[in-house]
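Yeah, one chain of the complex is gone here, protein chain that is, but the others are all in their spots.
Here is subunit A:
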Amino acid sequence: MSVAPVSVPHARALEAWRSAAPAAPRACELPVPELLHGFHPDHRPGAMQTLRVGPSAGLPCPAELADLLQADSLVEDVDIAGAPMLDTDVLVIGGGGAGCIAALTAARAGARVLLATKLRIGDSNTVMAEGGIQAAVGAEDSLQRHFEDTLRAGHFAADKALVSALVSDGPDAVRWLIQEGMSFDLTENSQRMGGTLLRKTPGGATAARLLSYRDFTGLELMRAVREATLLQPSIVIMDRHPAMELLTDDRGRCAGAALHDLARGRTVLVRAGATVLATGGSGRLHIAGFPTSNHYGATADGLVLAYRLGAPLREIDSFQYHPTGIAWPHHLEGALVSEAARSSGAFLVNGLGQRFVEELRPRDVVASAILREIAEGRGVERDGSTGVFLDTPSLERAQPGILGRSLVTLTHLAHRAGFDAAAEPFLIRPTLHYQNGGVAIDPSGRTDVPGLLCAGEVVGGLHGRNRMMGNALLELVAFGRRAGAAAAADARGERPRNVGLTHLADWRRALLIQGLSLSRKAPMIFPPYGNFDAATARGKAA
């Protein structure tokens, strides 16, 4: 798109909205395949490149990610020559939900664990998850239905063995979370002992299966799990230690990682019998120029490290754009307005005061319909940002009190944006939300590289080409536990020797053969607007 389309100025759009509110229902007249093909960001012409080096050469991949996957290492032999070396049984990279749960599980299985995280333990997408966690606990529901719903929502692209493991772990994952001290919503007038869990229906599900804690389920999960991790003997936590490169031993096993100690500006090596990557997603790559709902550290570091070491990836051309991210004000751009607004009955309205899609269609459909309105000049423009309206005032008028009663986070968000959600509609636009694909694993969490395991959003194969709401929190518990247990078992008796960067010689040769530059370095560690270039700032305390 070279020329920005003309949009309706905010004041004029407000008038149109006011005179038509509540707007009459109107379905999108374009058939779904045409809508997705024409307007979903995954399908933009030129959006994808073909990977030329590495174990998944030939796969399509967004240019922003391909640049990182096909880059050279930040680390040379000279950097690690005199670096201090720490020893541990299991190294966990990433301090979000998956990383903490893997670390806890490995430590309780008897392993010495070192958990290294780029920011601070708990800083992650996990803490930002609002909706809930899926687990088939309803009498009318079954593991089979959860299995089939997940496969269908992912357009049958997911790995059946992984999905089977995921859904089978659901009920036990919830019991495990309660044992760690996490609370869940119960049905009204339900007792804490013997009562029943409150269940909602996630988009694309055939049964009510979404368990929640208010509208901050991820925060409640992370609070309990972070506290458990902090209190667990035999876990050493290293905040502000991003991984720059994985280490190998002379048998090609993953043998740990080279970390960057940000506070001291130096490299620290960790030698480990098994390494779990739990580095999360990649929203901060701002693929196709989109804002993101992701936390600051989501820069695809784990994908880059695993790929360079020889672990195949899958479905890395598939991303989830959440329909309702904040478009205005600027300081909240990309932040999420929960799907609860639409499932409660809020409409989407364009700059002409018209609805343009059934609001509760799947996320990819609604997001594409919004992008179509913007592309065709029916968006709303305010202070240089373009979006469409999420009509919360009409919702409040139809169901008085709903904003203050059950959409607490949304009401709070409007307050921080400086307006009253009961009087003025939100200006929203799709926001980059989730990486559907990732590193290929088996049901134990092991990758194709011995000694390297993965858990959480960095994993591919669980969601196919579209993730259901509530399966991300389940995944990080189920596979955090699986990878933690497998890592503890793999580390038993493993003492890597001759640890180094032997894999990099082959990697650099492959880049040169393909005519790719060695001057581009990855992982990115922090987004460009963080004003920290890992390639040049190393050696200085940050």
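Basically, a residue touches a chain if its C-beta (ideal position, glycine included) is under 8 Å from a C-beta of that chain, and two chains touch if they have at least 3 such contacts; residues count from 1.
Quick note on the criterion: contacts and distances are computed from a predicted model.
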Checklist entry - Name the chain not shown, per its UniProt record: "Multisubunit sodium/proton antiporter, MrpG subunit", "2Fe-2S iron-sulfur cluster binding domain-containing protein", "ABC transporter permease" or "Rod shape-determining protein MreD"? => result "2Fe-2S iron-sulfur cluster binding domain-containing protein"
Checklist outcome for this item: Only one of A:T50, A:T196 or A:Q514 touches the unshown chain, namely A:T196
Checklist outcome for this item: Answer key for A:D42, A:D72, A:D89 or A:D123 versus the chain not shown reads A:D123
Item to check | Sole contact to the chain not displayed, among A:W17, A:F147 or A:F290 | outcome: A:F147
Next on the checklist: Out of A:P171, A:P400 or A:G539, which residue would touch the omitted chain in the full complex?
Outcome noted: A:P171
Next on the checklist: Touching the hidden chain in the complete assembly: which of A:H10, A:H40 or A:R446 does that?
Outcome noted: A:H10
Next on the checklist: Please output the residues of subunit A touching the missing chain, sorted low to high.
Outcome noted: 10-11, 14, 119-120, 122-124, 127-128, 135-139, 142-144, 147-148, 151-152, 156, 160-161, 164, 167-168, 171-172, 174-175, 178-184, 186, 192-197, 214, 216, 218-219, 223-224, 226-228, 230-231, 239-240, 262, 295-297, 329-332, 334-336, 382-383, 412, 416, 526, 529-532, 537, 542
